[in-house]
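A single protein chain has been omitted; all remaining protein chains appear in their positions.
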Amino acid sequence: MVGMNAAWLLPAIPAGAFALLLLVRNFLPRKGDWVAIGAVTASFVLFFFVLHDLMTRLGPNFHGVSTGFTWLKIDNFVLRVGFFTDPIAIVMLAAVLVVSLMVHVYSTGYMHGDSRYGWFFTVLALFTAAMSTLVLADNLLLLYVAWELVGICSFLLIGFWWERQSAAEAAKKAFVTTRVGDVGLLIGVILLWKKVGTFDIQTVLHAATSGQIGHTYLTVALLFMLLGAMGKSAQFPFHVWLPDAMEGPTPVSALIHAATMVVAGIYLLARMLPAYMVITGLGTLIMVIGMITAIGAAVIACAQTDIKRIIAYSTLSNLGFMFVAMGAHALTGGMFHLLTHAFFKALLFLGAGSVIHAVETQEVGDLGGLWRKMPITMGTFVIACLANAGLPVFSGFFSKDLVLEGVMHGNTPYYVALLAWVFLSGIYTARLFMLTFFGPSRDHHRYEHAHESPPNMTLPLVVLAVLTLLAGWLALDSVGRALGFPGGVGEFVFVHEPEAYRFSFTVAFAATSAGLLGVLATMYLYWGGGPERARRFADYSPDVYALIRNKFYVDELYQAGINYGVLGLSHAVAWFDRYVVNDTGVNGTAQLTGWLGYRLKFLQNGKLPTYALAMIVGVLVMAIVALSMHS
Amino acid sequence: MNHYEVLAPELVLLGLAFALVTLELLFPQLRKDLVAYLTAASAIGVLVASAFFANRSDSFKDLIQLDNYTTFFRILFLGTAALLAIASAHLVRDKLSNAGEYYGLLLLGVIGATYMAAASELLTAYIALELLNFTLYVLVSFDRKDPRSGEAGLKYILLSAFASALLLFGISFIFGVTGTTSYAGIRHALEAGIGEYRGTLVVGLVLLLTGLGFKVAAVPFHMWTPDAYEGAPLPVTAYISIVAKAAGFALFLRLFSQAFMPVISDWRWMVALLAALTMVFGNLIALQQVNIKRLLAYSSISQVGYMLIAIAALSHDSATALLLHLGGYAITNLAAFIAIIAFYNATGGEEIRDFRGLAERHAGLAMTLTIALFSLAGMPLFAGFMTKFILFQAAAQHGLLWLSAFGVVTSMISLYYYLMVIRQMYVLKPRDGDGRLRVPLLTSAVLVVLALGIFFVGIWPTPLFRAAASATRLLF
Amino acid sequence: MIPLDQVLVFSGILFALGVYGVLTRRNAIAILMSVELMLTAVNTNFIAFGVFHRPSLAVGLVFAVFVITVAAAEVGLALAIILRIYRQRTTANVDEVDILKW
Partner (left out) sequence: MSGGYLLLATILVPLAAAGLLVVTPQRFPNVVRAIALAAAATMFALSVWVFVAFQTGSGGYQLTLRWDWIQNVGILGAHGISVYLGVDGIAAPLVLLTGIVILAGTFVSLKIDRRNKDFFILLFVLVAGVFGTFTALDMFVFFFFYEVAVLPMYLLIGVWGSTRKEYGAMKLTMMLVGSSALIFIGIFAVFTEAGRGTFDLPTLWGIHYSPAFQKTFFPFFMIGCGVLAGLWPFHMWSPDGHMSAPTAVSMLHAGVLMKLGAFGIIRLGIQLLPEGAKFWMPALVVLATINAAYGAIAALSQRDFKLMTGYSSVSHMGYVLMGLATLNVVGINGAVLQMFSHGVMTALFFLCIGALYDQAHTREIPAFSGIAQKMPLWAGFFVLAGMASFGLPGLSGFVAEFNIFVGLFRTYPVLGGIAVFVAAITAAYVLRMFAIAFFGELNPRWASLKEISVAESIGAVMLCGAIFFMGLWPSPFVERIATAVTHLPGVTG
């Protein structure tokens, strides 16, 4: 029976597809998109076998199953390619494979006719392979490898339309920004390795929890790792790359920049959570970072006009939320939100893609009234929006509640802040769907040409919408029991003690009220007269509006930092190198030598008495020195 | 037993020299290049004959020593003279008069040089030295049309006389302290101890070093060299730089190893000082030269510095290394000078910039000159690297690592000025109107042989090395 | 008999005078004469040392004779060259004979 021992096949199949496509895609029919889709489907199917195997083995003493082989061995330094399957990985994997498959299918429509159609699927296959590896990695090094590989896929896909300068710049920005975080991750990984002597995650965790690693040391290592997570998950202050990453094709945004890669940071924290829990204070730090990101991004999202950017800030905001969850050690809620968020955010993006595909613009100001033209898109989009706003029934509601409950205990200020966050989420989500689908159409030309997308695009929308509707119920014991994991997700994914989902009325009520309030308020602003009311609202305080509109000027700040700081340093070093090291040090030595020669040659003045004098001086000097040595 | 056969090669050479002069007097119509080839042939003849002296040890009344050391230098000088005679053929025919005397003097100089190597007594050494000097005075000022030639001769003769006086004054003190002029006698006297006369001896040594330093062109006694090199006709420049220099070192080495070893601590630092100064000055000033002859003059001064290292580190090892280096240096310098002579014959240019684009005007000439210059700079594959390496290593072995370091660093500087010539030849393109050059067949053949010789010494130095080792064995 | 020291002092002074002449004179012939003065000092030395050491061997005397001979020849050659320079440039001043330099 194929089971968890075959987990390595999950990344291996798409990797094979990647290799095949890289070499021969241009010789395959349809540029080989079916190879990629087939591979992902195969992995997807295989996933259920793995899942089933896991379910059957699940028990109190079960931690996970590891398979793999040694890749490199230097002396006593061993690098392994190993795959470890446990519930945390399974949850993440579910998100990865489902969204990946949907995006693959969707892309056959969305990317149709693109000149680099085959290349798109090639990179997607690589991404799927890398992302599965990241999830399944049993050691930190392999995790890092996969981490970098998904980064490069992200780079390649953001810059997919590299003929656009902005896309090229965005790709670079994304990669370099995350790379800075990766530096931290790598340092953290190596620091842990140095103490523990292995990269194996379970061993490292065991060492950390059993106190083998000194607290200071562990804190430093984990802080470095946290940098990596922050970079990948675009947490403040690394968040700037994610909105720009929207330069990539929309399916990419859905897959990489909403559902999977960007949550890798959260996944990493979840993986390492037992270690993080050892150090008190780190949790608070993570919560603060997450909170800043969550609230800040939600505020910014309220004032954006690019449909994809709104969703991007929404993603940022949710990522911050998940960070808060991790900081509060609410693993169950965090991972669950990760899963549901993957579905509804991918759905949002794909829906937005569908809209963009139809009207060929991303400015919400040019949209409006599309519900008539694109009913399926509209329907699924609204489901996703409501899930995002965390309204009951939709999956976001359950996962958010789980997190809120986790945070509530002993972190009241954060809990209150999160309620505000829910409110803000309601505002921007409502604004998004109001502006896009309702109200009058503001650009008639585009409106006329709008049409519903082809089935290969709407099908994934529908599938994801269904998942968005249903996934939340997995939290419930009864649903879990029906599917084979009694206790629901709470007893599936946990840190120390399984904790079944208990519906808490206070939390649910508070959160729902906040969300609903936000949605309704916004609907009021945009209903009927269109955005006029909203504009007036913004005019109450133009400075604040400008501040939000311009994303708190963080990008500008960074740009200035790069221009004057980094490039300035670079120019300074280059100047130093050219004028001090080279022109003074190297050329100077040469010139000094030459100058000495030039000076000395005039001793040879052509006059015979001088020559004789030189000889006599030589004689006298030698004689005097010699005689003084003897006396 | 009078051992006159010890003198045989030089007597034959003397006869040949007179024969050449007479020949030209009797047959003024004779083709002048023919005289050159006759000279070369006679020199090679004597060379081959004297090769039979190999491994023979004999002496003429303890004045002239015949041993492998003498034979080594005799072959070196004769070979150089023969090749330079061939190289002079066209130049002497076209630019100089009195060819017979020129070639006769060339051979006479070899006699003086050989006896400098062979002398085992100070008076003999002095006379041999003066014999070589006299031929050089005449040869340097041989070009009557070129005012530079006369000036060079004047400076050379006056300064040389001055240096001879210093040398003799020094010899007189040494004679005064030791009571003898024979090398072995001096050594005995020094080993027996000289007590209170040490100061006198040291002054004598200083003066002796001055005289020898002048001969081999060590800084600060070198100042005649660039002028003499530049003023003299090209083959004569080559002759000075090879024969005169090697002869100076031959005398230097035999004298100091056989006579002054007991007081090595008294003079070692002086030689080391001279070596260091010579290397530094020679290389630095060479950086600023524009005339190829003058460049090679300074280059040869710096080579003297390297060779002095071996004297400072005097031992069998370093002496062997010195002879090896001299051999490689002779071949290299011959290649360089003969290439330059060929270039000069074809173009009349002797400034470095005249060599512009030579690689496209005559690839072979450019390549030979490049090989020679790289060898002088001490680059591997070529003789210079191998011989210099062994020379410096030998010196380092005998406690003079710092001086070897000096040598290494300054010889790296020297690469610059050699590269400047190579740059003209290869990097720059010929000026408009500069066509291909013609080089006589025989000269080409000589150049090929010399280039191969440079490679040979650079890659397989064992034969020369063994010859040098056996030549110096009896000195210690 | 004059003590050796005094002879040496004498020859030393003679030699120094010669050196001084070489350094200060500008006329080529005067320089040549100064060199001859130095050689005279050398000869004095040789003779004095020779007599002082082992008169029977006469090494010093022989050396002196050779030095005189060689010096004579040298003077001849030098004068010839000076004459040539004088013909070409109508000067025997060594300061003016300086085409070759640097």
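Lettered A, B and C in written order, each chain numbered from 1.
In the analysis below, a contact is a pair of C-beta atoms (placed from the backbone, for glycine too) under 8 Å apart; a residue touches a chain by one contact, two chains touch by 3 or more.
What you see is a predicted model; the values in this text were computed from it and never measured.
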Chains still shown that are in contact with the chain withheld from the display: A, B
Of A:Asp33, A:Asp53 or A:Glu148, the one touching the omitted chain in the full complex: A:Glu148
Residue among B:Ala41, B:Ile264 or B:Val408 that touches the chain left out of view: B:Val408
Hidden-chain contact residue, picked from the options A:Phe44, A:Phe175 or A:Phe344: A:Phe175
Chain A, residues in touch with the chain not shown (by the definition above): 71-77, 141, 144-146, 148-149, 152, 155, 159, 162-165, 167-169, 171-172, 175-176, 179-180, 182-183, 186-187, 190-191, 193-194, 566-567, 569-571, 573-574, 577, 581-582, 585-586, 590
Absent-chain interface as seen on chain B, which is shown: 317, 320-321, 324, 359, 363, 374, 379-381, 385, 389-390, 392-394, 396-397, 401, 404-405, 408-409, 411-413, 415-416, 419, 422-423, 426-427, 461-462, 465-466, 468-469
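Definition applied: only the chains that are shown with their structure count from here on.
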Distance between the centres, which are taken as Cα means, of chain C and chain A, whole angstrom: 96
Inter-chain centre distance, chain B versus chain C - centres from mean C-alpha coordinates, in Å: 26
Chain B, residues touching no fewer than two other chains: 154-155, 158, 162, 166, 226-227, 288
In chain A, residues with contacts to at least two other chains: 601, 604, 606, 608, 612
Chain A residues touching chain C - in the complex, by the definition given at the top: 601-602, 604-609, 612-613, 616
Residues of chain B defined as touching chain A within the complex: 154-155, 158-159, 162-163, 166, 198-199, 202-203, 205-207, 209-210, 213-214, 220-221, 223-224, 226-227, 266, 270, 273, 281, 284-289, 413, 416
Of chain C, residues touching chain B in the complex: 15, 18, 22, 28, 31-32, 35, 38-39, 41-42, 45-46, 48-50, 52-54, 59-60, 62-63, 66-67, 70-71, 73-74, 77-78, 81-82, 84-85, 88-89, 94, 97-102
